[in-house]
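Only one structure is covered here, and it is reproduced in the block below.
The block that comes next holds subunit A.
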Amino acid sequence: MDWHQLWTIISLPDNIPIVGLMFLIPFYTWYAFRQAFANDRLIDQLDADPEMAKTHHRKTQPYQKGWAREVHVWPYLLRIEFLSAIIVTAILMVWSITLDAPLEEPANPTLTMNPSKAPWYFLGLQEMLVYFDPWIAGVLMPTLIIIGLIAIPYIDTNPLGNGYYTYKQRRFAIWTFLFGFVILWCVMVVIGTLIRGPGWMWFWPGQTWDHNKLIFEVNRDLHEILGITDPILYGIFGFLVVGGFFLITAFGIHKLMTLTEFNRKILARMTLLQYLTMQVLLITMIGLPAKMAARLLFRIKYVWVTPWFNV
Partner candidate 1 sequence: MRFSRSVSGWMMAGLLALSLACGGGDDAGEVADAPEMEEAVVTVDPAKAATITGKVKLDGDPPRMPAINMSAEPDCRGLHEAAPPAEVVVASDGMLQNVFVWVKSGLDGKFAVSDTPAMLDQKGCIYSPHVLAVQTGQLLKISNSDPTTHNVHPLPKTNREWNRSQPAEGADIEYKFPREEIMIAVKCNIHPWMRSYISVVNHPFFAVSGADGSFEIKGLPAGSYTVEAVHERFGSQEMSVTLGDAESKDIEFSYSAS
Partner candidate 2 sequence: MQKPVDTDVDPVVTKSLSVPLLISTLILTFSLVWAIYDEVYVMRPWKNFQADFIELYSSFLTRLKPRQAAAEAAVRESPEYQALQQELDGAEELAAQRVREIDTVVNRGVTPRLLTARLTFQILKSEIDAVTYQIETETSESAKQRLQEDIDEIKARVVEVDLAREDGSGEVETLEMKFEALQAEFLRLQERRVALQAERAKVLEPASEIRAERDALLADRLAGLTAQQVDGLVNRMENFNIDIKQIHLNDIDWVDRCESCHLGTREPVTINAEDVGGRAEFVSHPSLDLLRIHDPEQFGCSTCHNGNGRATRSVVKGHGRHKFWLWPLWHKENMQAGCHQCHAREVITEQADVLNRGRTLFLNKGCWGCHRFEGFDRESDELAAVRQQMKIIDDRRNANLKEQRESISAGDVVEDMDEADALYARADLLSLRNAKLDAEYDALNVEEKSLVLETRKFGPNLKEIRVKLRKEWIPVWLTNPHEFRPGTKMPEFRLLEDEVQKISAYLWQNGIEGELASHPPGDPERGKELFGIRGCLGCHSMGEGDAREGGNFAANLTRVGEKTNYDFLVRWINDPSEVTPDPEADADAPHPIPIMPSLRLSVDEVRDVASYLMTRKTDATYEPADYMDDPAMAEEGMALIRHYGCAGCHEIRGLEREGRIGTELTLEGSKPVERLDFALLTHQAEMEGWYNHKGFFERKLKDPAIYDQGKMRVHLEKLRMPNFHLSDDEITALTTFLLGAVDTNLPAHYRYEPEDDRRYIQEGWWIVRRYNCVGCHQISFSGQSALMSVPLYEDPDWQEQLPPQLYTQGARVQPDWLIRFLDNPALHETDIHRNGMRTYLEARMPTFHFSERQVMKLSRFFMARSSQSMTHVDPDLEPLTAQETSLARRLFQSRGAPCLRCHMTGNPSHDRDATAPNFLTASTRLKPDWTYRWMLEPAKIAPGTAMPSELFRKEGDRWVFAGPLPTAFEGYEKDHADLLVRYMFQLTPAELRRLTAAGVQ
């Protein structure tokens, strides 16, 4: 266990945000779900007692008859904004005094840094580069992420949960978002920073980052494994495999969508276009872990090989 190596990585000034991320995301997830479960409990009560539903102000926060529904922005909101501004500045000041922004050697195009990493927030994408061709990992996936994010409000036909924390009422949406943001994005950023060492090789925390490390991994294309050598043949074969994957995943998702009564109700509210976009987005999102599994478990390099591009 090379504690020195672990400490150098973590104490690197530029890695502070990632270490911060590792603490902030779990904290805020817990903070949000605490309120969500509180709300869910209240919802159950209201479901159970329609009378109460009529009179209740429908919030967990206490409310009395005579209290103002709305309070003045000044001073109540502005004072807390003022307070948060001071706290943020204090943190920034202390952080800037103690830790120095890194300044390495002057840029030297002839000397490649090993490992040469993208800025920390793009490490998720760089991690995808290991499994996909650059055009998928670098261009297709990011565009789909952005479009996916933008499309969420337009494909989420569930009217519930608008303006309050709830888990019960939006289980499907929350799980897909958590899977996409926390697992695929934040965890991959942490991996890219702390785990990926020289030569973009996998170094367990505590392993020394050795530039001369050599690992033996032979990844072969799927069609090679199955012995298809004719390019046209394995071109079509590849298309079939990917297509198959799409169908199976789509069926799986549909299964999920129609699991509970509530889900079916929401599904009914969706137009065909909304449904299709959601399916495409979810399938490509699941495509990433699928490809990672194929690579890590079965050493499959490419599934679909064509003269112009590979998947």
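Candidates were picked such that all candidates are chains of the complex that A comes from, given by their letters.
The rule is short, and it goes like this: a contact is a pair of C-beta atoms (placed from the backbone, for glycine too) under 8 Å apart; a residue touches a chain by one contact, two chains touch by 3 or more; residues count from 1.
No experiment lies behind these values; they were computed from the predicted model shown.
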item: Chain touching subunit A (counting every copy) in this complex, out of 1 or 2; value: 2
item: Complex contact set, residues of subunit A against candidate 2; value: 4, 60, 62, 64, 66-68, 71, 76, 79-80, 82-83, 86-87, 89-90, 93-94, 96-97, 102-106, 108, 111, 114, 208, 210-212
